[in-house]
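Omission of a single protein chain aside, the complex is shown with its protein chains in their original locations.
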Amino acid sequence: MAEYSALSLLKNALSGNRDWKPAWRKASPKPSYDVVVIGGGGHGLSTAYYLAKEHGITNVAVLEKGYLGSGNVGRNTTAVRSNYLLPQNTRFYEHSMKMWENLSHDLNYNVMFSQRGVLNLAHTPGQLDDLARKGNAMRHLGVDAELMTPAQIGRRVPGLDMSRSARFPIYGGLMQERAGTARHDAVAWGYARGADRRGVDIIENCEVTGFLRDGDRIVGVTSNRGEIRARKVAVAVAGSTGRVMQLAGVDKMPIESQVLQAFVSESLKPFLDTVLTFGMGHFYVGQSDKGGLVYGGDLDGYNSYAQRGNLPIVEEVMSEMVALFPSLAPVRVLRSWGGVCDMSMDGSPIITTGPLPGMYLNCGWCYGGFKATPASGFCFAHTIARDAPHELSAPFTLDRFSRGAVIDDKGQGPTPRLH
Amino acid sequence: MSPRRTPSGGRIDRLRTIRFTFDGTAYAGHQGDTLASALLSNGVSLFGRSFKYHRPRGVLTAGIDEPNALVTVLRGDVREPNIPATMVEIYEGLVAVSQNRFPSLAYDVSAINQLGGKFISAGFYYKTFMGPVIGPLKGTRFWMLCEKIIRRAAGLGRAGNVPDPSRYERMNAFCDVLVVGSGPAGLSAAREAATSGARVILAELDPTFGGSANWSGETIDGEPAIAWASDIVGELRDHDNVRLLKRTTVWGYYDGNTLAAIERVGDHKATPAKGAPRHRHWTIRAKNVVLASGAFERPLVFAGNDRPGVMMASAAMRYANQYGVLPGDKIVVFANNDSAYSAAATLNKAGATIVAIADLRQDVSEDCRTLARECGAELLTGHAVIATEGAKKLAGVKLAAFSIAAGVLPGNARKIEADCLIVSGGWSPTIHLASQAGARPVWDDDLQAFLPPESGNGWYGAGGFNGTFSTADAILEGFAAGRKAAGQPEVEIGTAPDIEPAALDPRPAPVFEIKANGKAFVDYQHDVTADDVRLAHLEGFVSVEHLKRYTTLGMATDQGKGSNVPGLAIMAEAVGKPIPEVGTTRFRPPYAPVSVGSLAAERFGDLKPDRLTPMHDWHLENGATMYSAGLWHRPMIYGEPGETVEQAYVREAQTTRQAAGIVDVSTLGKIAVQGPDAAEFLDRVYTNLFSTLPVGKARYGLMLREDGLVFDDGTTWRLGDNDFLMTTTTANAGKVMQHLEYFLDVVWPELRVHLTSVTDQWAGAAIGGPRAREILAACVTGTKVDNEALPFMGIVHGEIAGAPVLICRLSFSGEMAFEVYSGSGHGTHVWEALIEAGEPFGMVPYGLEALSTMRIEKGHVTGAEIDGRTSARDLHLGWMLSKKKPFIGSAMMDREGLVASGRLELVGLISLDNRPLNGGAHIVAEIDTDNPHGSLGHITAACFSPALGKYIALALVSGGKARHGKRAHVSDPLRNRFGPVEIVSHHFFDPEGKRMHG
Amino acid sequence: MVEQLSPLEPVFRAGSHGNFVDGIGVTLSEIAPGSIVQLAAWPGQEKKLMATINSVTALKLADGAGAGASSDRYAAFGFAPAKFLVTDTSEGLAATFAKEVPSAIGTVTDLSHGRTALRITGAKAEWVLAKLFAIDFSSAAFPLGSGISTTHHDIFTQIQRSGPASFDLYVFRSFARSFWKMLCHAADEVGYEVR
Partner (left out) sequence: MLITCPYCGPRDVSEFAYQGDGNRKRPDPASTDPETWNAYVYDRLNPAGAHNEIWQHAGGCRAHLAVVRDTLTHEVSSVRFAREHGAPTHGRRKSGAKA
C-alpha cells in the first residue's frame, strides 16, 4: 500500500482522488489465528500492531463489535501526558509519551500529536505543594515538569480569571510542556492501517458472543461471524470489560463501568494554546485544531454502559469552565457525548496474563486510556507474546489488590468514582 | 423603503424602525425582523465565509438549521460568536460582525484555499505534515509548525477575553405534559392537554408561537392560520395550569423524562430588565412529552449549491410571508417534491418573478402544474440545476435535462439569469429529541426520511415530527397526542379541520445529488462535498460514524440538520446499499448549541458557596489574611503592618508557646453520635477502644478505610452514656459522615445509633500556651479549670460571659491547651470574651500557618500525611491498632504490601543549610541537580520552627526510622532548591508532652 | 441569656431591592427561632415520638413522609424516616425534649445554633425557590405544613411550607450568609423586600 505523503496527496489530487485505497482491508474471519484480540479500539489495535511489529506475530485478528474505534478511542478528550505522582504510573506513561513523540512517523499516519503542554492549576498553597510533589517526582524520573507562577500562567492563558478575588484564586500551576493532545480517531485509524499493512486481519461488525474452551483453557471465541479459534485470546475492551468477561464466566472484577461525559464548543479562533486542568474540581479543557474547545469534568458517578450521562454533571462542568474563563459564558456548547470507563479500584489499569488460561486481559483504564494507547499495546503485546509482563506493566497485574500493592495516584481507596 | 421589502404583509411592525450595524455598516429593519431578514431586506447577500475554503456564503435558511450566515454579536467588549443571523432578533443598537474572514468579508485572503480543493480533500491532514524523521524538525516539531497555521485558518468566530457581565439563571419546572413546538400540531396538543386539567408547558424556540402558521399562508376552517394560532395561544394564556415559553429551545432529553431547555430572555433586548437573566436554563421534569418539533427542509446537492442567493424554498417562503422580505427579484425554483411550488406561489404573490421551476421529476401532479402556471413560471420537468453562476452573489443557473434513473442527460445546458435559486430536496423530521431519548428512527421510502417510532417511553409525537405534512392531519395528531400525554382516554377524533389551500403530496423523488462538474456541498459550513463523501468510501470510511469523523460531515454548528440525510444517501449510493442499511446518527444533546453560561446558571460568578465560621467577621476586622480550606474560609495569619507571612506566623507561634494563643477551630467536623449502641459503634469504626472511655472524657481516635489504610483522625468526647461528640478533620468531615452512615444503614442496621452533623452547632476556639489555664480561669464561670477539675482529656461545662460553653482539655499545639465550644450564635461573643481575658497575658490570635507550625513541631499528622496511601504504621500510629477487637480495616491492614519494608514512613527533617524547606520537595541520598534521581520520599509540610530556631519539615521517607540521625538532601528541581538535611524523629518538640500535661 | 448573633448581619439589608418598581414579588426574612431541635426515633418507636411531640407542642403530625404542622409558637415536620425537626420561638426546647424522650424511644439533638431559619413569603415565592431547588413547590405536591429535605448544590436545606405562599428554610449556619445572598439574587427579578 502506498505511503502517505504530501507527494502522494498531490499525485492523487491530480488524478481526481480516485485512486486512494481503503486505509485497511475489510477482512473476514479465518477459522483460526495465533492471537485473537477482542476490541478494535486504540488498545486492541495497537496491541495487534506491536504483536506484528515487535514480535513478528502477524497471524492475528482484531475483532470489533461495531465500527473500528467506536469505543473510547473516539470518545475521549485527547489529552496525552505523563504527569503522575507514583513512579509506576510515571514510568509507564512516560514510555507512552516517548512513543507518541514518534508515532506519526512510525505509523506513516499523522496522529497530530501536538505538544502544547498540560497545565494543572493550584488554588491554595497546599495544592501548589502537592503539585510540586508530583512535578518533583516526575523530574526524579527524568520527566519534564515545571512550576508556573500566576504571572506566567496569565500570559500563557489569556482569558483565565487570575484575580485574587476569584472564588478559588490561582496560586500557580504545574506544567508539562511535552504533554498535549492528539487527534483521537487518527490514532485508531493509523494503528489499524499499520497493523493491516503487517498482515493483521481487522474484522469490524464482529461481536464476540462467547468463548471456546478446552477444559479450563480459552481456545477461541464464538461470534456473530462464526467460531474463531486462537492459541491466545486477548481482551482489550475497556468500557465493556464487564460484559466480555461475563461471557467467559468471570462476573466479578475490580472494576465498575461508569459514564464520563465530554463536551465540545462551537469552533473558535485560537483561544487556548495548552490543556488546562482546574484544581478545585475535575474540569479540564483544550482546544482542537478545528477550533472547538474540548472539555469535560467528573464522572457521572454510577455504573452505566449507556454512553449517555445526565444534566448535573453537564451543569457542573460548565460552571467550572466559566469560573476559570468568565468570557466564555456566551460561547455555546455544540456537542456532548458519553464514554464508558472501566473504573478500577485504585485508578490504575490492569495489564495481565489470565485471569483464565489462554486469556490475556487489558482493562481498567479509568478515564486515562487514550494517552496510554502506544505503551498499553506495546506492553500487552509483550505480555501476550512472552506470557510474562513487560517490566513497565509488571506493577499493573491483577493480584496487586490482594497483595496490598495498589497504585493509587489519588489516594482515594476502593471507591472507583473518586479516582 | 428597503430594496427587498415587500410593500405589505409579514408579521413585522413596519411602524417601528430599528437601527443596527453589520460589519460597521448601519442598517435599519423593523420590529419582528431577524438579523437575516433585516439584512436581506437591505439587499445584503454575503453573510459569511465557509470553514475550510473560505467560500462566500449567503443565508440558506430562516431558522436554527442555518449553516452559513453565522455572525458574532458584540455587547460592548463581550463577544458572542457563531450565532446564526436567522436566530438574532434585531434590537436598537445591535452590533453584529461577520466571521472567519481577513481582512474583510468581501475580500478574504484565505479564499485561496479553494484553489487547493482536491489537495485538501477530506482527511488530507492525516496523510501529510508529518515532517522529517531526523533533524531539527523531527518528532512532532514539523507538525506543530504546520498546526499553528492550520489553527489560525480554522475556527469560526473569536471568543473574547472580557468577562461576560450577564446574568444567567436556572429554573426547575414540573408538569404533566411538555409540548415541544407550537405549530398547529403542538398548539392542538397543548390545548387538548390543558383542557383536561393537566399541567402543561408549551415551549417554542421562535419569538412567536404558531410555527408554520406564521408563514404557511393557509387558512384553517376559513380563518387565516395566524389568527387560528393566536386564538389558541390566547385560550392557553387563560389557563392557570399552562406555562407558555417562547424563545425557548428544548435541547436535551435526559433520563427520567428530564428535559433541558434554554429560554433566551434578554437576547432580543438592548438592555435586560432589572434582575432578569439573559438566558434561563429550564430543567423540566415532565410526566409526558409531546414532540411536535416539525421538520427541516433538506438542500439538494449540486455544483455551486452554496452560492449566495441559493436558499431553501421554505425559508424563502418564510421570509416573504413572515418578514415581508423577498430574497430575490428573479427566482428559479429547483425541487424534487411539491412543497417548493407553494413557495413559488407565495413569492410570486409577494412580487417576485418566478423565472422557472426545475423539477427533477418527469411526472408532476396537476396541482403543481396549476401552481406553476399561476405564478407564470416556466415549468421544466425532468430538469436539474447543474451549476450556478456569479461571484459573491448568484447571477444565473445552468439547467440540464435529468432523469432519476440516469442522472444528468447529455445535451446542451441552458442558462437562466436569476438572483435567487430556491431549493427543496424533501423534508427530514426533527427527531433529535426522540433520538436522545433512545428512539431508533425508521426509514420511510415514501417520504425518503427517517421517521420516529410511533411513541416512546414517555413521549408522543405529532405533525411534521411524525412525517405528517398536512396541517389538517397535524392538528388531529396533536389532539390525539395531547390527550394521551395528559392521560385521557382516547376518543373518536372529529372531522379534520378544513385547510386552504389543500395539502400537496409530500413525497419527494429519491434524488439527493445531481452529479456534475464543480464543488457540490453536502455540509455547507464544513465544506464537505459529495466527492469528499465518495473519497471516504474509497478509503473505507463507510460507517456513518467513520464518514462523520473522517469528513467532519455534520460536525458544524448546524449539527448536520440539513446535511445528515443527503450525506448518508451519497454514501449509500457509493456502497450500493439502501440508505437505512448505511445507518443513521444517534443524536445527542444539545439539539442546538447552548450557551455555556446558561448551564452554569446561578453558579456563573459564584461557583461555590462560602462557608464561614461564627467568628469570620471578627477575623476580617482584626487583620486576618484568609484562605480557602475546601469551602471554608480560614485565617492564614493575622499579619501586622510590614510583616511577611513567615514573620507573622513565627510571631504567632512563638507568642503562643511563650504566653498563649487562640485559634478558630470551628471548621472541624463534628458529629453527634447518639444512642444506646453508640459506644459499640465507635469501637467498630475506630482502631482503638471507645467503650472504655468514661463520661466527661475525650480520646484521640484513628479510623481506617476498609482497605486498611488511614482514613481520618480526631478526638471524640463522651458527653453522656449514650452521647458522643466526634470531631473529624475539616477536610474529611463530609466523607467521614457518609462513611459512618453507610455502615449504620447498610452493614449494621441493628445498631441503635443516630448520627447528626453538628459542625455548625458549635463554635470552637482552641486556646493554648503556658498562660492558657489562667486565661480560662479568668473568664470561665460555673466550673473550675484546674488540673483536678479538668485533667488532660477532661471535659467540663461552664459559662463564659453568660454563654454556656463546653471545654475540653486537649492539645494540638503541644501546649497546655483547651478547646472551648459554644453555641455558634454565641461564638463571637465567647471569642471576644476570651480575647479580652487573654489580653493581660499577652495572648494572640493565630492562623493556620502558626497552627501548622506548632503541629509540625509536635509531629502531629494531618491531611498532608494522611494522603490515602499511608498506613497507621507508616505514621507511627501502630500503637492505636487495638488487638482486642476487629474494626474497619483490621482485616486488610496487614497485607504484604502494607507491611513491606521500604514503605514511606513519617520522619522529621532539619534543614542543615538554614534555608527554608518546601512542601513537595523530594528527599535524595545525593544531590544531582542536572539529572535528579533516586527519590527516597518527599516533604509533606515545612516551616520555620521558632521553638527550635530552625527550618524543619515533616516528610514521608522510605526506610523512615532507620534513617534517624542520618544526613540526606532535599532535591526540589522545580524550585531549584537543593541542600542537606538531617533526618530526625517527627517529634521535634517536647516529645514527652510535658507542656501539655502541665 | 446571651442573644444569638445572626450569621446574616453584614448582608442583611432591610428594605426593598431588585426589580420592585412593579411591586414586591417576595418578602425575605430571618425567623430566628429560640430553639431548633432534631428528634429521631428508633425503628418502631416513631408513633411514640410523635405522641411526645404532640404532648410538648400540641402539634398533631399526620402519618406519612414529611407531614408537619405549626402553631404560633411551634413548628414541626418530618424530614427523614422517623426524624423530625421541631422549632420553638422560645429557647430551651432541647432540654424539654431531653427529659421527655427516653433513650428507648430515640434521641434529641439541639440544633438551635447549627441551623439558620429563613422565610420567603409572597406571590412569587414558588418561582424564586424553583430557581434554587429541583422541588415541585406547587401546593398539590407540597401541601401546607409539610416539610422536605433537599439541597441547593452544596447547601443542605430543610423546607417547610408555612403558608399558602410562604416557606421556611433551614440551612446550616455556616452556609447561611452565602445562601441568603443567593436567595436575594434569585429574587432580584421579581423585586423583594427584606424584613
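Going in written order, the chains are labelled A, B and C, and every chain counts its residues from 1.
Just so it is clear, a residue touches a chain if its C-beta (ideal position, glycine included) is under 8 Å from a C-beta of that chain, and two chains touch if they have at least 3 such contacts.
Just so we're clear, the structure is a prediction, and the values are computed from it rather than from any experiment.
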Visible chains in contact with the missing one: A, B, C
Among B:453, B:749 or B:802, residue touching the chain not depicted: B:749
Residue touching the undisplayed chain, where the options are C:11, C:80 or C:98: C:80
Sole residue of B:230, B:258 or B:647 that reaches the chain not shown, by the stated touch rule: B:258
For chain B, the residues touching the chain missing from this view: 254-258, 283, 285, 438, 684, 706-707, 738, 741-742, 744-747, 749, 886, 890-892, 895
Residues in chain A touching the chain absent from view: 240-243, 246, 251-257, 301-306, 308, 310-312, 345, 401-402, 414-417
Residue numbers in chain C that touch the chain omitted from display: 65-66, 79-81, 83, 134, 148-151, 156
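Basically, only the chains that are shown with their structure count from here on.
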Pairwise touch network: line, ring, star, complete, or other: line
Centroid spacing, where centroids are CA-atom means, of chain B and chain C in whole angstrom: 32
Overlap residues in chain B, where contacts from two or more other chains coincide: 170, 283, 603, 606, 608
Touching two or more other chains - residue numbers and ranges from chain A: none
Of all residues in chain B, those that touch chain C in their complex: 169-174, 199, 273-277, 283, 285, 602-603, 606, 608-614, 617, 631-632, 666, 672, 674-676, 722, 752, 754, 756-763, 801-803, 823-829
Footprint of chain B on chain C - complex, ascending: 1-7, 9-10, 18-19, 21, 38, 40, 42, 103-104, 106-107, 109-115, 130-136, 138, 141, 153-155, 172-175, 177-179, 182, 185-191
Chain B partner contacts - residues on chain A that touch it in the complex: 4-6, 8-10, 13-14, 16-18, 20-24, 26, 66-68, 70, 74, 87, 101-102, 104-105, 108-110, 112-116, 123-126, 128-137, 139-142, 145-147, 158-159, 161, 167-168, 174, 180, 183, 185-186, 189-190, 204, 265-271, 280, 287, 289-291, 308, 310-311, 314-315, 318-323, 326-337, 400, 402-406, 408, 410-414
